[in-house]
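Only a single protein chain was left out; the remaining protein chains are all shown in position.
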Amino acid sequence: MTKITIWNEFRHEKTDAAVQAMYPEGIHGQLAKFLTAAGFDATTATLDEPEHGLTDEVLANTDVLLWWGHMAHEEVSDEVVEKVHQRVLAGMGLIVLHSGHFSKIFKKLMGTSCDLKWREDESHARVWNVNPSHPITAGIGEFIDLEKEEMYGEHFDIPAPDELIFISWFPNGEVFRSGCTFARGNGKIFYFQPGHETYNSYYNEKVQQVIINAVNWAKPTDNLRPYYGHFQPLEK
Amino acid sequence: MTKITIWNEFRHEKTDAAVQAMYPEGIHGQLAKFLTAAGFDATTATLDEPEHGLTDEVLANTDVLLWWGHMAHEEVSDEVVEKVHQRVLAGMGLIVLHSGHFSKIFKKLMGTSCDLKWREDESHARVWNVNPSHPITAGIGEFIDLEKEEMYGEHFDIPAPDELIFISWFPNGEVFRSGCTFARGNGKIFYFQPGHETYNSYYNEKVQQVIINAVNWAKPTDNLRPYYGHFQPLEK
Amino acid sequence: MTKITIWNEFRHEKTDAAVQAMYPEGIHGQLAKFLTAAGFDATTATLDEPEHGLTDEVLANTDVLLWWGHMAHEEVSDEVVEKVHQRVLAGMGLIVLHSGHFSKIFKKLMGTSCDLKWREDESHARVWNVNPSHPITAGIGEFIDLEKEEMYGEHFDIPAPDELIFISWFPNGEVFRSGCTFARGNGKIFYFQPGHETYNSYYNEKVQQVIINAVNWAKPTDNLRPYYGHFQPLEK
Partner (left out) sequence: MTKITIWNEFRHEKTDAAVQAMYPEGIHGQLAKFLTAAGFDATTATLDEPEHGLTDEVLANTDVLLWWGHMAHEEVSDEVVEKVHQRVLAGMGLIVLHSGHFSKIFKKLMGTSCDLKWREDESHARVWNVNPSHPITAGIGEFIDLEKEEMYGEHFDIPAPDELIFISWFPNGEVFRSGCTFARGNGKIFYFQPGHETYNSYYNEKVQQVIINAVNWAKPTDNLRPYYGHFQPLEK
């Protein structure tokens, strides 16, 4: 059974009535609900817990880590970021959601600024599937219509993704590479754009299906981390 | 249960004692044996059957097609190649083995000559895993040592693969991108180099594991082929 | 001096007043005008010339071929397509414009249907630069606004491009990978979406700059086609 840890900053939900109304159990609570229903062993961790809830034991027992953060990226300790980084290189999957694009861990894995254009304009959005053979889009069809989503626009300052999965359309003129995969070390990473804290994207069944698919895609294989360092010749 | 059709030219085995000795039930027979043992619903088809064994019904009931051919690529009818091509674009997985690099179907899907350097020099080979997070390499470790394999050398005239999985080393000086994935339409394609007709590569357990992994990776998702053509506006 | 051949179907311009009004010297004429002004040695060839204007001598003397076709793709002879294909693999650059996505040569090089969604709705479009370090986007800035362009929408049934250069936004809800590079053999290929026959895109200075940049990018290097076939060992 795939073991998921859902990490959420969990700050907006404590202070902002609109966010509380949308996600009364926190964004992590809503993510945990549908992932548990999908048959995963899902637990949660949040910023204000000791070690942000990401102890060595938790990380060692995590197959796939989900990450949602926004206003407090800088409060995540470098030490925890370093541990998460090592776990990803060792094979743990990582799913970075929405404003997590600016998290320390995502920027460290990408090597770029991960910056973008953004705007909250209470508009709808459309997430186009540009990779119909990919397991992450299984059962999704051609696009996902979102009632409301924050605009994120190009240029998105990331490395060229290994696989481009989704491109989003926004009504006021922008496009965005909203679903992207990356391999780093033995780990698989998926970035997925939907999930503004005051909009209902995580109640959308297709968004849920994408995240479920992504967990299945991102879980580790049974390869050990390769040997690195001085190496004896294989030929004589 | 994933339905596999194993297509083999099945000519060398009828005329060449060394090939018969190595693969008494045909290369397709050996492939079918370990794929059946792995729990797949595996059937076979060969060049000299009517429609080369690839009738509309067979193709419609195939999740993943394996392809081994060598001396008689030109005898495969264009009509059958066209049908296989359409099935791949519609989502059927395709695993092209060894000298299948020069098959009509692979060349049609790649758009290049698919040519390469080659030499039979009775030497060993080493297949390096350069993609440790990929499901096709699960459980394979760092490399596969082959007792004997035909040298295939760069330049391999293919499009840049979507994912580079293996690079082979040959003792007399060559390298080869020996495991490559490609998506075409809704279909996933894996090319894998081992499998010369007089060598025992398809008895190698790691080679078998790669092919088993590749079948699981290549099977279709439940996405329909996208709509193409004139399209009504989604916005008003 | 880079030698360009601009191939145009040149049929709409003979029969359709709106096209004649927009491109009185033919689409090839307008392309030739700004490419000549940019310092290239640009000649033209059209469907109704003998061998479609693409004789062996013309092809042998072409560094970069531009291709615009639409209503008569099927009238292009397979023999000429085969020759162009061989020249691309040997190193000639190829720039495929707009409805050329459905040309025989592009489909042959891609190995897919190259199909897409489309609609003429007299609307504007915006071509976003998603690859700011690429020579094809030099001097283009963040986007190109087109007064009017035909909608081409995803899914665009092509292989994952080697490099994604542009993504287009259309006001009625679609997105499109509108600038894509591909290497095939020794040849470099660029697909670029703008250029509907009744719209003024080829008068747009940024569109012109993209095409000029693409010619410079696509011209052949001085590498010979690699050796293919039986190969003597390099080690003893």
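Per-chain residue numbering starts at 1, and chain names A, B and C are given in the order in which the chains are listed.
By our rule, a contact is a pair of C-beta atoms (placed from the backbone, for glycine too) under 8 Å apart; a residue touches a chain by one contact, two chains touch by 3 or more.
Here the structure is a predicted model, which is why all the values come from computation and not from measurement.
Under the touch definition stated at the start, the shown chains contacted by the missing one in the entire complex are A, B, C.
When the missing chain is restored to the complex, the residue among B:A38, B:A90, B:V175 or B:L234 that touches it is B:V175.
In the full complex, the hidden chain is touched by chain C at residues 91, 126, 129, 131-135, 137-142, 162-163, 171, 183, 185-188, 220-227, 234-235. Counting the whole complex, the residues of chain A in touch with the unshown chain are 89, 108-113, 115-119, 121, 151, 153-155, 157, 159-160, 162, 171-174, 182-185, 226-235.
By the touch criterion stated above, the residues of chain B touching the omitted chain are 126, 128-132, 142, 154-156, 160, 163-164, 167-169, 173-175, 177.
The rule is short, and it goes like this: only the chains that are shown with their structure count from here on.
If touching chains are joined by edges, the resulting network of the protein chains shown connects every chain directly with every other.
Chain centres here are means of the Cα atoms, and by that rule the chain farthest away from chain C is A. The pair of chains sharing the greatest count of C-beta contacts is B-C. Rounded to whole angstrom units, the spacing between the C-alpha centres of chain B and chain C is 32.
Annotation for chain A: residues 126, 129, 131-132, 142, 163, 171 touch two or more other chains.
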